[in-house]
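One protein chain is absent from this view; the other protein chains keep their places.
Read from first to last, the chains carry the letters A and B; within each, the first residue is number 1.
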Amino acid sequence: MGEPTTQTLLKSAVEGERSSLARLLSKIERDSKVENEIRTSLAGGQATSLVIGITGPPGAGKSTLISALLSHTTASYEKTAVLAVDPSSPFSGGALLGDRVRMQSHGLGDRVFIRSMASRGESGGLARATSTAIQLLEACGWPLILLETLGIGQVELEVMDLATVVTVILNPGWGDTFQANKAGLTEAGDVFVINKADKDGAQQTRADLQDSLSLMHSPVPIQIFDTIAVKQDGVESLWQGIKDYLKDAQAVGLIEQKLLSRRRRLLMRILQRDFDDRISAYWRSDRGGNQVLSTLAGDLTIEALRNDLFAHMTKLD
Amino acid sequence: MQKSPTDKAVYSRSGIELKSFYTESDIPQEHRSRVTSNPGDAPYHRGFHPSGYRSKPWRIFQLSGFGKPEDENERIKFLLKNGETGFIMEHDRNTGDHCYNVDHPEVVARREDVGLTGAVMQSIRDTAICMDGLPIGSSFGHAGGAVVQHAPFALASYWTVAKQRGFDLEKLPGTGQSDFNLTYLGCVTKEQIPTQPGLRFNADIIEFCDRYLPYWVPVSIAGYNAADTGLTPDQELGVLFANAVEYLDEIRRRGSVDLARAARACGGVSFRASIEFIEEACKMRAARLMWADLLHKRYGISDPKVANLRIHCVTAGSKMTYQQPLNNIVRGTLMALGAVFGGVQSLGVSGYDEALSIPSEHAHQMSVRIQQILQEETGISNVTDPLGGSYYIETLTAQLAEKAWIFFDEIQKQGGYLAALDSGWLHACASENQYQEFMDMERGDQQVIGVNCFKDDGSPFEVDGFMGTDDAFDVATQRLKEVLRTRHEAGAASALKQLEADCRSDANIMPAMMEAMSAEVTLGEIGDVYRDVFGNWDTPIQT
Partner (left out) sequence: MAKTGLDGHWRGPTIVARALRDAGFEVIMIGMANTDDIVTSAVDEDVDLVGLNIGGHIDVAIRSIENVQAVRPGLPIFAGGTIPPHAAKQLEALGVEVYLSAQNICILWMPQSS
């Protein structure tokens, strides 16, 4: 009986078989060929699921907040999927994935699907396979996807490319500690949360944040919520706030615009990645290797190397 | 200690570089004058009392508990008959540590675990069974309640039973534990009140004992739990005093108890006695030195009755091996010897089957016998501080104290002991050491007999391990129903309401807890109040 093919798995996953979905997610994480195959099979599908990005510095309470949100999201949507990304060790390639431990015991059974992902060296806060994973979850009928990035404070926020709405989680004291990254995070967010509002300095952080946000021009009002995720405090208002944002954004056509640009950016990145793979293949091939050596020796111009690459890259795999 | 060529540096477990021998000139300057002090004199590193074990043998004090309260009661009586001189009542971890009744879904999901490591005590009726016929008036009893949120229940139920039996609380000896190192560092439960209310509970217990139970040791800070989680001996010392300072500062802030009396209350502590027994003996000596120093400098207390630290010691459970378990009898003996060289007041030796199960009756008996052989046959009790004055011992004692203060200061830099627990900083320290220790063993840098050298096949099967009982869950379930059915419901409800009100205010919770015990309020109901009022501690670790 051997391992079922990708197509068999895809069929049963789309029909709702959880273990097939889970297996496919592993396959796309491991093998970019499978990822390509899935993307091709699902091409043309509309981006219909709502993807809520949850981002913010390490330990801000992203996982805890997601856990607290689940009882509210499942009241609005039938089911909720969570993708939670944690960093891989740059030394061993291994990872300790700790998001799930905070999301246990939601008591919602089959209506929640949680999947941990290691970033596997990808910068930008997500994993290489995240975008395809979202496509797959969409195809398998998960109407709402909560996407937790790994804890970052950087500007390059890939989550903006994938999420319909980005929720940025900060803590009291943010103004002092994350000075350098303020701009990036505030640009990324559609909804802001000051979690751990039980700690000192929530007021100051709100003021700092309002300061930074005043420089933005958003067609919809941007709101800031205080939460204490461990106590469920403020979580209901936050969920309402996210829904309000979506409604407002819908009204001014922002959602449509976002979905379109999400698909454009996805397409762009798919092409970029294929391109990267092909360049690598060329680089490793005998022909490419020789051409590179000649270029390094000065026998070949860079221009000529590029032309050779373009001429031969399609033949490689 | 590692085996190495003579030119390679050798370090103690605390990371102190060791010379191949010591001379008088190695003893640090500031320690020279201390060497000439006598046992019983400040700064007390030489011991609690000049006549030492001649006048007061150390207490043989073994952890014991499993099954139903009557099973535990029977085991305690067995140990007492065999010469134990105090007794410890362990409560079931599943219910006790979490303040759940047995019908809590998380407990039901693991029903076979119930009663594995302690007896289930959900109401005063269970505690009464466990205490039946025990010499509570004359013997030093440990009421259980090792975990902070559980302690008020464990203590109040013990005291209430004692009162009902006609004992005068004013004279009742004993202790609980209510240990932060266990609760928030070594044994992190699924649900637990946060550290701030935890501190409040302990301060409440100290206040209550000060008023009503002067012979009771209200809290017992356990370095043991920090050490067995991975902290080195110097860190164990540092963390213990960082913890003590947290209690005393809180008492000082409240101003409700005379500070010297509170300091005496906090001065009954416990340490781990591990296998590097010379360093461990020095650790006990350093601990007394540090306590006297701390009380004097920080609180201006130098009354000898207060500044003289009393130490209970337990041999290191994590050093007991699964393989060739009879070797553990030797290990237990050596660890005990180190503790006794260090002049401790009370001692428990881990069972030789520690790595396999909770102690069998035979293993328990051996733990008592080891101590009796030391006391009666070796003559070790004849002379106080037998190692005192040794160049090496005195040097290492002083160096350990110095290194421990550095760790203490680092904890203060983290914002203090509670902050270092909340942030996970202490867990990270422990975790790093655990891993290094483990890798040392894996690589063979640290030889452990029977484990990574001198191995044989199948040796654990020489020893059965303890089988336990299998009816603890069922009986507890039945007894819970019985209590809920037959108690005076209105009384229980109003006692619980009062307890909740006191939890919400800043009243001392112990009087209401005592009332709740008399009214037969159950453990799980109290836990529900805690969860509602205080919420859950955000554990910084992921398991």
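In this text, a residue touches a chain if its C-beta (ideal position, glycine included) is under 8 Å from a C-beta of that chain, and two chains touch if they have at least 3 such contacts.
None of these values were measured; they are calculated from a predicted model.
Visitor: Which of these touches the unseen chain: A:L42, A:V101, A:L259 or A:L305?
Guide: A:V101
Visitor: Which one, B:R54, B:R165 or B:K190, makes contact with the chain that was left out?
Guide: Once the missing chain is taken into account, the touching residue is B:K190.
Visitor: Write down which of B:N94, B:T175 or B:N202 is the residue touching the left-out chain.
Guide: B:N94
Visitor: At which residues does chain A meet the chain that is not included here?
Guide: Contacting residues on chain A, toward the hidden partner: 18-19, 22-23, 25-26, 88-89, 91-98, 100-101, 104-105, 113-116, 118.
Visitor: Tell me where the left-out chain touches chain B, residue by residue.
Guide: So the residues of chain B touching the missing chain come out as 93-94, 97-98, 106-107, 109-110, 112-113, 116-117, 186-190, 228-230, 318-323, 354-357, 430-431, 434-435, 438, 441-442, 448, 451-452, 460-461, 463-468, 541-543.
Keep in mind that, in the parts below, only the chains that are shown with their structure count from here on.
Visitor: When the C-alpha atoms of chain A and chain B are each averaged to a single point, how far apart are the two points in Å?
Guide: The answer is 47 Å.
Visitor: Enumerate the contact residues on chain A facing chain B in the complex.
Guide: For chain A paired with chain B, touching residues are 64, 96, 98, 101, 230-231.
Visitor: What part of chain B is in contact with chain A in the complex they form?
Guide: Residues 535-536, 538, 542-543.
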